[in-house]
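With one protein chain withheld, the remaining protein chains of the complex are depicted in position.
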Amino acid sequence: MTPSRLQARILSNREKKKGVFLMELKAPGIARSARPGQFIMVRPPHGSDPLLPRPFSIHDARDGSVSILYRVVGRGTEQLSGLGKGQALAVTGPLGRGFPIRAGNYRPALVAGGMGLAPMPFLAKKLAALGRIPKILYGCRTKGELLGPSTLGAVIATDDGSCGRRGLVTGLLEEELCRAGSCRVFACGPWAMLRQVSLLCQKSQVPCQVSLEARMACGLGACQGCAVRGVHGGYLSVCSDGPVFDSRLIDWEQEPPL
Amino acid sequence: MTPSRLQARILSNREKKKGVFLMELKAPGIARSARPGQFIMVRPPHGSDPLLPRPFSIHDARDGSVSILYRVVGRGTEQLSGLGKGQALAVTGPLGRGFPIRAGNYRPALVAGGMGLAPMPFLAKKLAALGRIPKILYGCRTKGELLGPSTLGAVIATDDGSCGRRGLVTGLLEEELCRAGSCRVFACGPWAMLRQVSLLCQKSQVPCQVSLEARMACGLGACQGCAVRGVHGGYLSVCSDGPVFDSRLIDWEQEPPL
Amino acid sequence: MRSNPPGRVDTAVILAGIRLKNPVMAASGTFGYGTEYRGLSPASAYGAIITKTVTLEPRPGNPPPRLCETPSGMLNSIGLANVGVDRFLREKLPALRNAGTVVIANIAGRTIGEYARLAGIMDRAPGVSALELNVSCPNVAHGGVAFGVNPLTASRLTRAVRRAFRKTLIVKLTPNVADMAPVARAVAAAGADALSLINTLYGMSIDTARRCPSLGNVTGGLSGPAIRPVALYHVYRVSRAVRIPVIGLGGIMTADDAVQFLLAGASAIQVGTANFIDPATPEKIVKGLVAYCRRHGLKSLRELTGWLAG
Partner (left out) sequence: MRSNPPGRVDTAVILAGIRLKNPVMAASGTFGYGTEYRGLSPASAYGAIITKTVTLEPRPGNPPPRLCETPSGMLNSIGLANVGVDRFLREKLPALRNAGTVVIANIAGRTIGEYARLAGIMDRAPGVSALELNVSCPNVAHGGVAFGVNPLTASRLTRAVRRAFRKTLIVKLTPNVADMAPVARAVAAAGADALSLINTLYGMSIDTARRCPSLGNVTGGLSGPAIRPVALYHVYRVSRAVRIPVIGLGGIMTADDAVQFLLAGASAIQVGTANFIDPATPEKIVKGLVAYCRRHGLKSLRELTGWLAG
């Protein structure tokens, strides 16, 4: 699927949790071809500062619309948060290589840390449609930061124990991996968490796909700006070789590429 | 009066004519000390592009609020036009030297071309308060561009004759100057019009004050960016020596300083 | 010759012997090898595509992070990450040749000899219409000072490449010098057919939270609208200092920006960073240039070059 670019109308843009917004955009072409783990790039609308489009995972896609779940962390996301229904935004997508989901006899475990929850609802939906009901393991710092509809039925860990298990989401994963049966892991979150997830999976010989982040310019594999070092030396492009990678392809000893 | 700077809340921001907006800002300090012909500087709110604050004449000042009447001509004014009630803007003012208005036995003639109407309502109000009911002469290209409440009671000229007299506002002024009695002219508008007004007044030996424009950075006389050549050589600062000048101080042979 | 139909504006330019259907070119390093934007922006919208810098051997490029945004600009420290000339010829050039536009190969080397060898290879490469020399790279024989800083070095380099390459030779100059004119004149005298300017300005950014440079490579090259006034300044001055055509670039985002460069003296322009922001930029610029000509009663985009009033 080649990506497309359009002026997408905002259908809604609501604050779900302090500083985290859910934006729904009218983009039938993107909605139709999007796969879980892919992303879109959205250009902040005012002037040339900030300049570059911002990448966001596709949170959901249906009925001609795509949505993103984003945290306000800087000026670009701040501009986005100030927009309202009916305004239009330049959007490009779907971009990148998503999670490889296939039918088959496996238990999918979706491991999300913090904003890493963003791509999970869409992924869970598509897996479920293939008859592979996923287990979602979701960790964040504290109860107040928990995102997403409780209907996701996630098993939860918080750093401070204010909800679910006290500790890291990787703790939940360790238990999950101990169970019998063939498991596949799909993970998204901060670098340190993904490194740990990758390690656990490698030890248990469980296939593991991780969704990475990097600063991006083109989002298309043209500028080589979003490099991450691969395990055999040399670099991979997060935008076009990923953002979802087989965790064994990544050199986890490098500094996070952000 | 030293100027002040504040985050002023927008009380209203409405399109009055295609591309021309009236914005009312809550700014009690500025409203209290403002004099007709002075201006405020307003900083477009998004990022550093555009960078500099924009100067606008004070259109009216009362009850703790100041208003500006502005035309959307570029990115700064476009950003302003997109703002709504309740949002806040960085505003500095009142700035510059306004129209020198004194009691006395004279007929004030207010000559406005196009957006040069902006400072006139405030000026007319203050003159009227001194018992000097002004005659307003107002010219623009065509009926559709006419601004301001008809209650201003202006004598009108349009280039195409679609409203009032056909021709330039300077034609109206020539007639006005022919009348008996002592007249004082206060003018605001494009450079070519002001030059012509200045010429007419000089011929008739009528005192004439013109409000000039120049690109500005500081608005305070600190950067020397807003220079206009004076009649004796050397430069005047539009922001602090003006924007209102005795028309005889200006070298009208120079290129307009925009 | 038939005259144009009324209102029709001729968009073609002849640039040092190559005919371009329009004067808008994709800048090196920002349009990949011409196929990455497929679907979003046909390469054929461009009058020419300039490749990412190609070197003799493949290069991995610099450690990440390689990008960092700055006010109205961006820093990059991609380095000369590229597949090397062999894979370029085998894997990239065939698709590029068929993209429906003129192909210009941008090359760099560590030594003058490397440049000359690459030029020789490109001379025989089918479909490569011109060469653009990236002279902003460190000259290993001269303590890492870029080839393009010293007029003498730049001139030697140009002469060596000129001997190895028979088609159109463009030299892309660095703005990180006190005065670009002497280098421009030296390079023109040494046989360059045209000049491109500017390459990126040196820049840096620091992540204060982590107290370290924002780029893995510490420093990088600044591009985007932030540098446009600097680029325009150099184009204005250099186009008055040489007789060969100048291709202007640096922060061009809109047709109005492109008009500024043409009026300043450029014969063509390149679009770099703007590709990231709106891949439809080349079409929009060509349309806008045509509209500008129409408004001013010009029949050809060529008439814009140097058409400052007064």
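First chain written, first letter: the chains are A, B and C, and each begins at residue 1.
Following the convention adopted for this analysis, a contact is a pair of C-beta atoms (placed from the backbone, for glycine too) under 8 Å apart; a residue touches a chain by one contact, two chains touch by 3 or more.
These figures come from a predicted structure and were not determined experimentally.
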Query: The chain left out here touches which displayed chains?
result: A, B, C
- prompt: Looking at the whole complex, which of C:Gly47, C:Gly73, C:Gly109 or C:Pro282 touches the chain that is not displayed?
  reply: C:Gly73
- line: Given C:Val9, C:Ala164, C:Ala189 or C:Val230, the correct residue touching the omitted chain is C:Val230
Message: For the chain left out of this view, which of B:Arg43, B:His59, B:Arg97 or B:Arg184 touches it?
response: B:Arg43
- line: Contacts from chain B to the absent chain lie at residues 2-5, 43, 47-53, 90, 92, 214-229, 233-235, 240, 254-255, 257-258
Message: If the hidden chain were put back, which residues of chain C would touch it?
response: 70-73, 75, 145, 149, 176-178, 201-206, 208, 210-213, 218-219, 222, 224-230, 232-234, 236, 251, 256, 259-260, 263-264, 292, 307-310
- prompt: Please identify, in ascending order, the residues of chain A that touch the omitted chain?
  reply: 47-49
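We take it that only the chains that are shown with their structure count from here on.
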Query: Counting only C-alpha atoms to place each centre, which chain is farthest from chain B?
result: A
Query: Roughly how far is chain A from chain C, going centre to centre by Cα mean, in whole Å?
result: 36
- request: Would you pick out the residues of chain A that each touch at least 2 other chains?
  value: 47-50
Shared-contact residues (touching 2 or more other chains) in chain C: 71-72, 225
